[in-house]
Structures are given as structure tokens and as C-alpha cells.
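As C-alpha cells, the structure follows; a few thoughts come after it.
All protein chains but one are shown at their positions in the complex.
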Amino acid sequence: MASADVIIIGGGISGAATALGLVEAGAGKVLVFDEQLPSQRLSRGNFGLTWFMCKGANNPVYASWCRMATRQWPEFAARLEEETGYDIELEWTGGAIHAFGEEQCRAHEQSIATLKAACAKVDLDYPVSVLSRDEFARMVPDIEVGPDVTGVMYTADQGHVNPLKLLAAVRCAFQQKGGKYSGGHSVSAVVPENDGSITVKTSKGTYHCAKLIIAAGHGSQRLLKPLGYTLNIYPQRGQLMVTERYKRVLKIPVLCTRQTPDGTFIIGLSTEDTALDSGVTLPAMKNQADNAVRLFPLLRKLNWVRSWGAIRVMTPDGAPIYSRLPEHQNITVLALHSAVSLAPLKISRIAPWILGKDEASQISHFSNERFNV
Amino acid sequence: MFKQQNEQEQREMVSVTLDGQTLKIPAGMSVTAALLAIGKTVSRISPSSHKPCSPHCLMGVCFECLMEIDGIQRQGCLVEVQEGLIINRRLNADEGERS
Partner (left out) sequence: MSRCYDVIVVGAGPAGLSAASCLGEMGITTLVLDEQHRVGGQIYRRVEKSSPATRKIMGEEYTRGLDLADRFHKSGAEYEGGATVWNVTPDGRLAYSRAGKSQEIHAGYIIIATGAMERPHPLPGWNLPGVMGAGAANNLAKEAGLVPDGQVVLAGSGPLLLLEASLLISKGVKIAALLETTTKLPSPQALKHMPAALKRTDFLLKGLGMLREIKKAGTPYHKGVSEIKALGNGKVTSVEANIGGKVEVFPADLLLLHFGVIPNTHIFRLAGCAMKWNSLQRYWYPQTDTWGRTNFEKIFAAGDGAGVSGALAAEYKGEISALEIARCLGIIPDYERDSLAAPLRANLMRDHWPRPFIDALYAPHINGSHFADETVLCRCENIKVADIRQAVKEGVREVNEMKIVTRCGMGPCQGRMCGPAVAEVIAAELHISPEKTGLLTIRPPLKPVPLAEIAEMEIEVSAQTQADLFKNMKK
């Protein structure tokens, strides 16, 4: 039987970044098993924002967690690029959420007030403000802002990234540092042993490890069920569309529309409860296209070339789950959306926590058991 | 690269604007075929390699004859020639609105 110090089930952004953090923290022999199923693909269907704005209105710890992640992003990206040679296309340009009409503008102001109050509880500022239509138009001088736009919510302290390059770069760095990534590798069962170690049965043989991390998205439930454990997660679909390339005219990402450095526009803001169906629907495409062309009328003439659906791992309060199994302390589960925004923390905080080197108070707020009251 | 098989055959020609210049191209065929008929073999500059491309399949599969026709990027081999079309191949890097 092959053995390892740590096995990670799931090679998406959270699993791969945690794996990278583990090899960097000297965890020994680390293996990642990734099915590469072309199905839910949360880490393959991400919009690519590195944001904290609007997150954590009812959960100040989550608000500060997101803020901490974004602050670490520029340095995290620079290091990753230097080590791997990948260009992950991080742009630290700030980010905006538009408002059509006064009512939406007032909702933005209300959201800012709520979050400022929440952040104050943990001694955190919340540098977000509402800009008028004209103020925003001056920030994006190369593209016409549609007449329906009343204003935007904006912060300078966030940006956007190519999530696919991020995933590839993280996996590359992990392997450069001695980790072993195994693609097309499926896990069938997780068996805790009496001595606290774990046996992992896979499509390519049985493995044995001292610590196990389950980061398999919605596929995690299947592995946890035999252990009598249920994650408090549910599937939520997002549908995205992408256009043909156009010369670079929009440097600031807007929540539902951003232009990538290679010129394509990514459009998407759907949040549907559709179980695990990752298909795309015409009504959502129409709705998103309509929204995008109202925001930036230039997009009317651009071709829509591709679309996809991806299934978020959503929790009842929207914050991540980082949990050790109460009965099996060497098994950790990671279940979350916003994996791109939170990626730096997988290395700086989650990996050391898994190894028992950092028992920071924040992480205890993200246990799966918080929902079992 | 290509010539007319029957040089005596009289073809109907119509005026279009190609890259800002007015010229006559044969009608009754696709834009891509018509441009090849008048010796315009380069259809676009690849936005990824920045090198010139020529049409490859002439049946709507390869997307090498994507060009701006009346303001929209279209597969030239699927657009029928009509009087007054405005076609832009944007062959110079500095006018690369879409590169």
C-alpha cells in the first residue's frame, strides 16, 4: 500500500492551494487526487474576481477573513508568477457594482453602512463608497457607460485574475515543490483507522496517510456520508457568457462584466438553485446579455462566443466551511465558494492550521458545526 | 492563388467598401469567395498569433475568414455578397479594434 503524510482529495483551487501551502510548510509527502470530471467545475467556471466588497454583512469574522485574503493577493500572485513562470493576469484595479436607478443606489449605500458597522466590530475599516455615474464614467474613459447606470459601489482595494491560469499555476508550483498531483484519479472510500491514520481507496489502488483533506466540492458528501458526517452545503448555479476579443477598453471589473487582459468580456451574475444541473439556459443568457448591454452599450455589437454553467458550493451563511471532523481529527474538510478570492489564505493560514501550527481564533468560526445548533 | 475557370464568363460585380476603399467584387457568392476571386488572400490577422490568416475550409468550420462585415465580426464564407457591404479586415496592427 502506498503511503503519504497528507492526501488531498480534490484538485480545484482550494484543494490545490492548500496542497501547495502544505508542501511549503514542510508537511512531507503530499498527494493530490483530482478526478478532472467535466461536470460541476466550480474552480473551472469561476468569474475571476479577487474581492471582499459586500461580503460578510451578517458575519464580521467572514468580512475580515475576506479582507485579509484580498490584502495578501498581490504578493501571493507575484510569488506564484515568479516561481512558476505562469502569468495569472492579476490586475489590482479596484472593482465596482453598478446600479440601475436611484433605488439600487440607495441599496448600495445601505449595504455599505451595514458592512462598515460589521467591520467596526472587529476593528476593520471598510473602504467602499458609492460613486456617481459621472465619477465612474471618468474612471473608465475608453468605454461608454450606459444611460441607465445611476452610479456604482466601488473600492480601490481589490482586483481580478485569470482563475484558470491561477489553478494551473498553483498546481504547477505544488509539483515543483515536490508535491504529487494525480489527474483522472477517483477516490471511492475514506476509512479512518484506530490509530488515527486514514486509508483511502482509489481507482488506482489503496493509499494510507496521516492526514486527509477533503476538498471535493459537492463530491465531498459522498465520501463523508459513511463516516456519519454531513456538510451544510447546497448547490447554487452560476451561468457565465464570454464574448469575442476586443481592444482593451475596460480595466475596472464590474461584478457582472469584466474585460480580461486578452480582450474578451466575461458576463455573468446568475445565482440559481438548480441542484447539480450545470447546463445553461436561454432565459439566463438573455437576462445577462440585456444587463451587460445596458451597462456598456458597446457590447451590443460584440459576439457572444461561449457560455458555461458551474455549481457553487454554497453554505447557509455564505461563509466557508473549514472543519476537522469531530470524531476524526486528522480529517479536514474544506467546502466553499469564492475560492479565488480566498486562495492566498489556503497557504498562509489553512495549511499551517491543518498541521497544528496555527490555531488562530478566526478559523474556529468556520466550522461545519456552526450550523448544527 | 486562384483564377476564374472560365475567363470569358461575365460576372455581375457590385460595389463594396473593403478596408475603407470602394471596389467591385463579384456577386452571387460568399464574401470570402469573392475576396479570393479578386486576389485578396489574407482574411484577417490572428488576434492570438498576430500573423496573417487566409481562409481554410470555406464551409463555416475554421473561422479563419472572420471579418468585420457591417460592424459585426462574421464568417465571411457564410455571408452573401451584397451591394454596399462594409468589410473591414483590419490588417494593420494599429487599427486592431479587435486585437
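We just call them A and B in the order they show up, numbering each chain from 1.
Following the convention adopted for this analysis, a contact is a pair of C-beta atoms (placed from the backbone, for glycine too) under 8 Å apart; a residue touches a chain by one contact, two chains touch by 3 or more.
Because the structure is a prediction, the values reported are computed rather than measured.
Colleague: Specify the residue from the set A:Leu269, A:Ile321 or A:Ile363 that touches the hidden chain.
Modeller: A:Leu269
Colleague: Specify the residue from the set A:Ser3, A:Ser111 or A:Ser348 that touches the hidden chain.
Modeller: Considering the complete complex, A:Ser111 is the one touching the chain left out.
Colleague: Which one touches the absent chain: A:Thr202, A:Gln288, A:Ser323 or A:Asn368?
Modeller: Checking each option in A:Thr202, A:Gln288, A:Ser323 or A:Asn368, the one touching the absent chain turns out to be A:Gln288.
Colleague: Under the stated touch rule, tell me which residues of chain A contact the chain that is not displayed.
Modeller: With respect to the unshown chain, the touching residues of chain A are 11, 34, 36, 38, 44, 54-59, 97, 104, 107, 111, 164, 167-168, 171-172, 175, 181-184, 236, 243-244, 255-256, 267, 269-273, 279-293, 299-309, 314, 317-319, 337.
Colleague: Can you list where chain B touches the absent chain?
Modeller: Contact residues on chain B toward the absent chain are 1-6, 9, 26, 28-30, 33-34, 36-37, 41-42, 46, 48-49, 51-64, 66, 72-73, 75, 78, 80.
Throughout what follows, only the chains that are shown with their structure count from here on.
Colleague: With centres defined as the mean C-alpha position, give me the chain A-chain B separation in Å.
Modeller: The mean C-alpha positions of chain A and chain B differ by 43 Å.
Colleague: Can you check the complex and tell me which residues of chain A touch chain B?
Modeller: So the residues of chain A touching chain B come out as 244-247, 263, 301, 303.
Colleague: Which part of chain B faces chain A closely enough to touch in the complex?
Modeller: The touching residues are 47, 71-73, 96-99.
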